[in-house]
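This is the structure I want to talk about, given as C-alpha cells.
Only a single protein chain was left out; the remaining protein chains are all shown in position.
For reference, chains read A and B in written order, and residue numbers begin at 1 within each chain.
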Amino acid sequence: MNVIIDNIDLFWDGLLGTLMICAYAAVGSLVLGVVLGIFRVSPVPPLRWIGQAWVTVFRNCPLTVVLFFCAFGLPELGVDFPDFYLWVGILGLVLYTSAFVCEAVRSGINAVQPGQAEAARAIGLTFTQSLGLIILPQALRTVVPPLGSVLIAMVKNSALVGAFGVGGELFATVDTLTSARGLPLIPVLVGVAIGYLIITLPAGALLGLLERKVAIAR
Amino acid sequence: MSTVLYDTPGPKARRNTLIASVLIGLALLAVVVVALLKLNEQDQLSELKWGPLVNPGNPIFPLVWASIGEAAVNTLVAAGWALVFSLIVGTVLAMSRVTAARWYRWLVVGLMELLRGLPVVIMIFFASRVLPNYGLGLDNVWYLVIGLTLYNSVIIAEIIRAGIASLPSGQLEAGLSIGLTRWQALRLIQLPQAFRAMLPALISQLVVVLKDTSLGFIVLYEELVRRANILVQDPQMQNPLQMFLIIAALFVLTNWLLSKLAEWVERRLSSRTAAKADPAAIPGTYASATGGAAI
Partner (left out) sequence: MRSRRILAALLAAGLTVTLTACGGGASRSAVILSGATVDTAATFEPDSTMARLKAAGKVTIGTKWDQPLFGQKGLDGKPGGFDVEVGKIVAAKLGLRADQIEWKEAPSKFREEIIERKDVDMVIATYTMNATRKKRITFSGPYYTAAQDLLVKRDNTTITGPDSLRPTKARVCSVAGSASAENVLKYIDAKQLVKFDVYSKCRDALRVGQVDAMTTDNAILAGYLSQSPTAFKLLGTPFTKEPYGIGISRGDVKFCEFIHQVMVDAAKNGTYQKAWTETAGKFNKAIPTLPEFDSCA
C-alpha cells in the first residue's frame, strides 16, 4: 500500500497520460468512424468498398500489429511530425477503434425504422439530407451504448501503446517503477489496475445510465 | 437496408456516381503509386527484403516459413485453450449470476465488473508474475491462457446471459410448470437454447481471442507476432515491415473467415430457436453483451 501512496504522483501522471491519449484517440476514432459508417451506406460503390476494406483489415488485425505499422511503416513513407511516437500511438488507436465505431454506426443506421428513410425520401430529401437530418440523429442515439463500450475498450487497449515508444502512459508506469526504482511488482501492478478501474468503472456506470435512458426514449 | 436511404438512381444520378467513383478510384491509385514509389526509394521492395518471405527459391525461405508455421500453431493452441476455458468459466459465471441468491450476487457481479474494467495485458502480466510467487510455475502458454480466460470468460458470461434473457419467458415458465427446479430449467431448457442463439457471438469472440494471443509477448510466448519479432532480429532477415505485413495478412484472412463462419451460422440458426440470434435486438443488453466483446 505504501508503494502506491509514496509514488502517487507517478500513478497520477500515468493516469493523466492515459486520459490525454484516450481523449485525442476518442475524438479521432468517433469522427473517422462516423465518416466510414456513412461511406458504408453511401450510393458510391468505391466509398462502400473503402469502408468495407477498412473494417475488414482493422477489425481483424491485432492492435500491436497496427501500432507497429504506424510506428515503423509511416517513416518509410516519409511521414514525420513532432512528438512522433505519441501521435503515432494515438493514430494506431484511432485506426483500430474507428473500425469498431464504423460497425456500431452502421448497425445503428440499419436499426432505424425503414419508414423513416422512406418518409424522408417521400418529402423529397436527398441522400445527404435524409442521412444528416433524419437517419443519423436517430442512429447516433441508438448507438450511444455500443459506442460507449467501444470507447471503454479503447481505454483498456491504450495500455499497449507504451510498448511503442510512447512514454508517460499508465501501463508504462509499471516499467518505470519496477525497473528504474526497483519497487516490488505486485503493489505497483495493483496501483496501475486501480488507475484503470478509476476510468473504466465510472464510465461503465455512466453508460448503464445512458443505456436505460435511451431504452426508454425508444 | 442501405438502399432504402436513396432512390433508385436515374440516368443523371448514375452519371454522377460514375464520375465520383472514377475520381475516388484515381485518388486511391495515386496514393498507392506514391506509397510504392516512396517504399521503392527506401529499398523496401527489393528481393533482399521480400525474398525470404515470398520467393520459394530463396535459401532461407523454408526455414522462415517453418518457423512462422510453428508460431501459427502456437497461436491457435493458445487461442483454442483460452476459448475452451472461457466457455467453461463463462457458463459457470453466467449460471451463478442468473441463479445467485441476492446476498452473494453482488460478489459475482462485482468480480465480473472488476475483470471487465481491466486491460487484458494487466491480467496476463498479473498471471505470469504473481502465480509463480505462489508456487504455480507453469509454461508460458498457460499464463497467456489464464490471462485471456479471465478476460473473455466474463464477456462470454455476458453473451450467455443475454442469450438467456432473449428467450421468451414462457420457456422458463413451461419448465417450472412441469415440475423442474429453477436450476434444472436453466440447465435443460434455457442454456441449450441460449448457446444456440449465441453461437455467432461466440464465434466472433474467437476473433477477439485470436487477436489477443498477440499479447503473448508479455509472457514471452512465441505466437505469431512475437516470433516475427524474433525472426527479424536475424542478420539475414532485416525486413520487419515485410514480415509484419505477412503476419497481418494471416490474421486478417483467418479472422475474416471466422466472421464469415459466424454470419453463416447466424443465418442458419435464425429460424431454429425461440431466441433472437442477434443480441443487438435486445434492448438493455447490447452494450454489455456485444459492445464489451467487440474489441
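Quick note on the criterion: a residue touches a chain if its C-beta (ideal position, glycine included) is under 8 Å from a C-beta of that chain, and two chains touch if they have at least 3 such contacts.
This one's a predicted model, so the numbers in the text were calculated from it and none came from an experiment.
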{"item": "Residue of B:Gly25, B:Gly69 or B:Gly110 in touch with the missing chain, whole complex considered", "value": "B:Gly69"}
{"item": "Hidden partner chain, touching residue among B:Gly10, B:Pro56 or B:Pro235", "value": "B:Pro235"}
{"item": "Contacts of subunit A with the absent chain, listed as residue ranges", "value": "71-72, 75-76, 80, 84-85, 163-165, 167, 172, 175, 178-180, 182"}
{"item": "Where the unshown chain meets subunit B, residue by residue", "value": "60, 62-70, 72-73, 76, 129, 132, 137, 217, 220, 229-238, 240, 254, 257, 261, 264"}
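Everything below uses one rule, namely that only the chains that are shown with their structure count from here on.
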{"item": "Between subunit B and subunit A, distance of the C-alpha-averaged centres to the nearest whole Å", "value": "17"}
{"item": "Subunit B residues touching subunit A - in the complex, by the definition given at the top", "value": "1-2, 4-7, 9, 13, 17, 20-21, 24-25, 28, 35, 38-39, 42, 44, 113-114, 116-122, 125-126, 129-130, 133, 207, 211-212, 214-215, 217, 225, 240-241, 244, 247-248, 251-252, 254-256, 259, 280, 283-284, 286-288, 290-292, 294-295"}
{"item": "Of subunit A, residues touching subunit B in the complex", "value": "40-41, 43-47, 50, 56-57, 59-65, 68-69, 72-73, 76-78, 96-97, 100, 103-104, 107, 109-111, 114, 117-118, 121, 126-127, 130-131, 135, 145-150, 152-154, 156-160, 163, 171, 174, 185-186, 189, 192-193, 196-197, 200-201, 204, 207-208, 211-212, 215, 218"}
